[in-house]
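With one protein chain removed, the remaining protein chains of the complex are shown where they sit.
By letter and in written order, the chains are A, B and C; residue numbering begins at 1 in each of them.
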Amino acid sequence: MSTTENLRVAVVGAGAMGSDHVRRITSTIAGADVVAVVEPDVARATAAAAKAPGAITAASFEDALDATPIDAVIVATPGFLHEPVLVPAIERGLAVLCEKPLTTSAEDSFRIVELEQATSDRPRIQVGFMRRFDRGYQELKALRESGANGALLALHHAHRNPTTPPNFSESMLIHDSVIHEIDIIPFLTGEPIVSVEVKKPRRNSLAPADLPEPQFVLFTTASGTMSIVEISVNAQFGYQVTTDAVFESGVAYIGRETTMHVVSAGVSGQGVTPSYIERFGAAYDEEVQRWVDAARNGGIDGPSAWDGYTASVVAEVTVRAQQSGALEHVTYATAKPAFYEPTTAGAGALAGVGPTTTGPTR
Amino acid sequence: MSTTENLRVAVVGAGAMGSDHVRRITSTIAGADVVAVVEPDVARATAAAAKAPGAITAASFEDALDATPIDAVIVATPGFLHEPVLVPAIERGLAVLCEKPLTTSAEDSFRIVELEQATSDRPRIQVGFMRRFDRGYQELKALRESGANGALLALHHAHRNPTTPPNFSESMLIHDSVIHEIDIIPFLTGEPIVSVEVKKPRRNSLAPADLPEPQFVLFTTASGTMSIVEISVNAQFGYQVTTDAVFESGVAYIGRETTMHVVSAGVSGQGVTPSYIERFGAAYDEEVQRWVDAARNGGIDGPSAWDGYTASVVAEVTVRAQQSGALEHVTYATAKPAFYEPTTAGAGALAGVGPTTTGPTR
Amino acid sequence: MSTTENLRVAVVGAGAMGSDHVRRITSTIAGADVVAVVEPDVARATAAAAKAPGAITAASFEDALDATPIDAVIVATPGFLHEPVLVPAIERGLAVLCEKPLTTSAEDSFRIVELEQATSDRPRIQVGFMRRFDRGYQELKALRESGANGALLALHHAHRNPTTPPNFSESMLIHDSVIHEIDIIPFLTGEPIVSVEVKKPRRNSLAPADLPEPQFVLFTTASGTMSIVEISVNAQFGYQVTTDAVFESGVAYIGRETTMHVVSAGVSGQGVTPSYIERFGAAYDEEVQRWVDAARNGGIDGPSAWDGYTASVVAEVTVRAQQSGALEHVTYATAKPAFYEPTTAGAGALAGVGPTTTGPTR
Partner (left out) sequence: MSTTENLRVAVVGAGAMGSDHVRRITSTIAGADVVAVVEPDVARATAAAAKAPGAITAASFEDALDATPIDAVIVATPGFLHEPVLVPAIERGLAVLCEKPLTTSAEDSFRIVELEQATSDRPRIQVGFMRRFDRGYQELKALRESGANGALLALHHAHRNPTTPPNFSESMLIHDSVIHEIDIIPFLTGEPIVSVEVKKPRRNSLAPADLPEPQFVLFTTASGTMSIVEISVNAQFGYQVTTDAVFESGVAYIGRETTMHVVSAGVSGQGVTPSYIERFGAAYDEEVQRWVDAARNGGIDGPSAWDGYTASVVAEVTVRAQQSGALEHVTYATAKPAFYEPTTAGAGALAGVGPTTTGPTR
C-alpha cells in the first residue's frame, strides 16, 4: 500500500462501538476508508455499512478477507471474541486497533503478545485505551516528565458513571471500568503496577442490590507511587473522570473541563457530561487518526499488545483483591520485551505528544 | 462527483493559513484531498504541496484549473487577491471556502453576492468565520434560541491578542480582529447590526506608539441588544476570547476553557492559550470538515457570501466610527435575499448544530 | 473617653439597615456598645433596642443626646434626613458613620464638607461605602498600586440585583445602585471621575414597564481609564457584583466567590448570593469594626465626607447623562482639600490594608 492511498479498514463488530468507528473512519478521519463491516447480525451489519459508501458486509472476518483487500482491522466485538480475529489478523500482517480488553484473560493476552513477536518485526496491534489521547492525561504526563514539581507521589482518581446496565457484576467494576485507570497509571507514572488492595465503603443504595459499590482501589507502582481509584458506577448525576496528582512541590488536577457557564435561578454552574462519549469523544478521534497515520507507515502510535497484556494481569489480581480484602502483589510473566520499547521503529507510544503547556509552573 | 469519491480541493495561497489548510485537509479531514497548491512563490508552494501526496503546484489558479480536475477551492491569499479567485470559481460552479474577509470592501463583496446569485441556484461560497464552529458560541446561540433565560439583552466581548505584528494600524483593529465579533454578533443574536460607536480608553503604553488601543466598540442590533467589544491587541499575557451574555433572567459565560490546573509555588492556576491556533484549532477542524461534507452535496454549512458582505459593511462603518467618535448607523444595499436563507437547500447556516446542553437551566 | 472604654454609639434610624447595625455593634464588634436607638416609630425603636442590653430609645437625636452620654453616631435614616443629624453631630465633635448617600444633593454634601472643615481639625465623618472593605476590591487596588501588570486601562463592572422594590425609578439606578461603582472607581483607579455617558440596551421585559434597564454607564477618570458599568436590577437569578480589570499586561477578576460546589443531576455548580447581605456581610463587619477602632482614636478609617460629596456630584451628572444621552463632563466645586488627604492623622483611607496577595503575578 502506498502512503498516498487510503488505509482499507475492516470493522469487526457492529454494536454501538463498532458502528461508531464506522462513522468516525468515514466522516472525521483522514486517510482511511471502511471497506468491510463484519457482523453476523445482518440488520446491524447493513445499518453500519450504510454509513460507509462502498463498504461490504460479511458474517465473518474470514469472509471479509476473502471478499475484498484489507489493510487493517478494528476489533470491536465483545472481548471473548477478540482472539479469533486477532490471530488471523496478526498472521496476515494486518494493522490492528483492538478495543479493550485485548482478551479476557492474562493468559490469553500473553499468547497474543508471543504470537505478535513471533510473526512481526515490530508491534502492529494497538489497544483501544483512549484516555492516553485525552489532553489532560497528556499534559499531566508531560508535567511529571518535566520534573517541574518534583517526583510524583500519589494520584487520586475519581471514575463515576451515572448508572449500570443490567447484570453488571462486581468484577465488571474492574474489567470494564477500573481497567482504564489500570492502563493510565503506568502511562502517567512511567512504572508498572506492583500491588493492589480494594476497600469497600458504605454501599450506594441506588446500585443494584448485589453490587457493592462505590469501591476504592489502591494501586502501588514500582517506586511506591500510590493511586487511589474511587469507582462509582451508579453516581446518577452524569459521567465524571478526574485525576488529582500529588507531586513533591505541587498538585495538578485534570478532568474538570469547562463549557458554557450559566448563572440562573440561584445557581451558577454548567452541565456535566452525560457519558463517556461526550467526555472522551475527542480522545477517540485522536486515537483513531493517529492509529491510521501510524498504520499507513506499518506501526502503531498508542498502547501496545504488551500494555493490553499487563492490564489483563493487573485486572485479574485486582478482582482477587476484591475478594480477599488483602494486599495482593502483581507479577508479570516476563520483563517488558525490547520489542515493545518505544524506541522500536513505529511504536510511538505517545512520546512527546500534544501541547507542552504545563500551567503556572512555566 | 459521486459522494463516494473524495472532494478534490485546490488551496490557493500557501502562507501560514493556506499551508495549514493543506495539512488539515490531508491529515485530519475525511472525504477530501488536496490536488493542487496555487502559489507564485515556488518554495512555499513546494513546501505546502509536500504535505499532500499527489498534489500539484501551480503559479496561478487558472494554471491549476487547466492542469487537474478540481471540485472545490480554499481561498487563503491576502484579502485583496480574493476576488480574482472567487470570480472564476463561481463561474465554474466550484465549492468555495474563502478565508475572511470575503473581499476588502463592501462594494466588492456585494458584487460577489450578486454574481453568486446570478450564476448558481444556491450558495456555494462559505466564508471562514471559524468562531461559529466553536462549541461555546454554539451553546450560547442554542441557549438564546431555547428562550430558557428570556431575551438576550447585552453581550460583553473580550478579544485579547498578546502582541501586534509590525505595521498594525488602527483600522486593522477592526478589519483583522473585531471582524470576528462583527460576524459572531448576528450569529448569536439572530439580528443584523444597525449602529456602532467606538470609545478609546487610556492607551496601552506597550502598544506601538501610533496605535490607540485598547478600544471599546459598541454594536447595537435590530432589537436593541447591545454588544460591547473590548479589543486589546498588545495584552501581553496570551490570547483570550470570551463572551458574557446577559439574558433577562440569567447570565452565561463562554471562552473560559479549562485544561490542567496546577497548584505550585503559591499559585493555583492554569496556562493561557498563546494564540488563536490553540484557542480555535478545533473550530477550524470542524469548519473544514463540515464544509467538505456540505460541498460534496453541493451546498455550504456555515457563513455565506452574504454574511461576508454584511461583515464588510459593518467593518467599514466601524472604521468610520473610530474616526468620528460618533454613533454611526449601518445600512445594507438590500434586505437579505431569500437565496441566502437557511431554508434554501444546502445552506445549513449551522442550524441545530452541536450539543444542546445549556447548563444548569435544564 | 479612654481607649479602654467602649465607644458609646447612638444608632439613628431603626429600619432594616439601622437595626442590623444595632445587632452588629452588639454581637460582632469589639469596643463599642449601642447606648441609644433613635427612631420615631416606637415599635421599631423598641425592637431594635431589645438587641442591645442597656440601650435607651429616643424619638429624636436631640432627645438621645440629652438622655445619655454619646461618643459616636451611625446615621441610617433615609437620605433626606441625614443632614439634620450630621450637623449637630459635627458640631458636638462626635464620630460619625453615615450610610450612603451623605446627603441627597451635591450642594448639601458640599455644605457638610465645609462645616466639617470649619469645626474639626480632622475628618470625623465616614461614609458607608462598604465595598472598600471587601477583600476583592482591596486586592485589586493593591494590584494596581503594585504596578505588577502595568497601568490600569479599563474596568468592566457587572452590578446585578434580582428584583426592584415598588416605585423604583430610572434615576434610582444611579442614586441607589451605581453609586457604589461611583465610589469604587476612584478607589480602584486613584483618580476622580471626569466624564460619564449612559447607553440603554434592549429593555428587560421582566422589569417594571417604566424602568428602562439594564443600562451601561461609561465613566472616564482623569488619566483616561474607562469603566463600563452594567447595571441590571431585575436579573432574577440572584445578586452578583463583579469587576474585571484590564491592565497593560494582565487582567484581574474579582467577585466570583466560591463556596461549596455541588455536582448533582447533570449540573456542576454552586449557589448564588441572594442579596447584598450575603455578598457584602463581611465587608460591613470590617467597615464597622475599623470605624469603631478609628473613632476611639478620634479619626476615621474609610471613605470621608469628601468622598461622599464627590459621589453626589458624579451621581447628579450621571442622571443628567441618562436623560441627555450625551457625554457629560464632571466638575467639582474645589480641588480636594488637604484636610481630606490620607496623610492627615486619623484619615486612614484604607491605606495599606488587607492581604497583599496579588495572585499569580508574584
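Operating definition for what follows: a contact is a pair of C-beta atoms (placed from the backbone, for glycine too) under 8 Å apart; a residue touches a chain by one contact, two chains touch by 3 or more.
Just so it is clear, the model here is predicted, and its values are computed rather than measured.
J.: Based on the whole complex, identify which of C:Glu83, C:Glu139 or C:Glu213 touches the chain you can't see.
T.: Hidden-chain contact among the options goes to C:Glu139.
J.: Can you say which of A:Val35, A:Ile182, A:Ala235 or A:Ile300 touches the chain missing from this structure?
T.: A:Ala235
J.: Which residue among B:Gln270, B:Gln289 or B:Gln322 touches the omitted chain?
T.: B:Gln270
J.: One chain isn't shown here. Among A:Ala47, A:Ala154, A:Met172 or A:Ala282, which residue touches it?
T.: Considering all chains, including the one not shown, the answer is A:Ala154.
J.: Of the listed residues C:Ser27, C:Asn167 or C:Thr331, which contacts the missing chain in the full complex?
T.: Touches the omitted chain: C:Ser27.
J.: By the contact definition given up top, give the residues of chain C that touch the hidden chain.
T.: Counting over the whole complex, chain C touches the hidden chain at residues 2-4, 25-31, 53-54, 135-136, 139-140, 143, 148-149, 249-254, 256-265, 267-271, 278, 282, 289, 293, 355, 357-362.
J.: Since one chain isn't shown, list which residues of chain A touch it in the complete complex.
T.: With respect to the unshown chain, the touching residues of chain A are 150-154, 156, 158, 160, 199-206, 214, 216, 218, 220, 223-226, 228, 230, 232, 234-237, 240, 244, 246, 248-251, 266-267, 269, 359-360, 362.
J.: Against the chain that's been left off, what residues of chain B make contact? List them.
T.: 236-238, 240, 263-272, 274, 360
Rule of thumb we're sticking to: only the chains that are shown with their structure count from here on.
J.: Taking each chain's centre as the mean of its CA atoms, which one is most distant from chain B?
T.: C
J.: So what's the Cα centroid distance for chain A and chain B, whole Å?
T.: Here the centre of chain B sits 36 Å away from the centre of chain A.
J.: On a C-alpha centroid basis, what's the spacing between chain A and chain C, in Å?
T.: 57
J.: If a residue has to touch 2 or more other chains to count, which residues of chain C qualify?
T.: In chain C, 236-237, 240, 266-267, 269, 360 touch at least two other chains.
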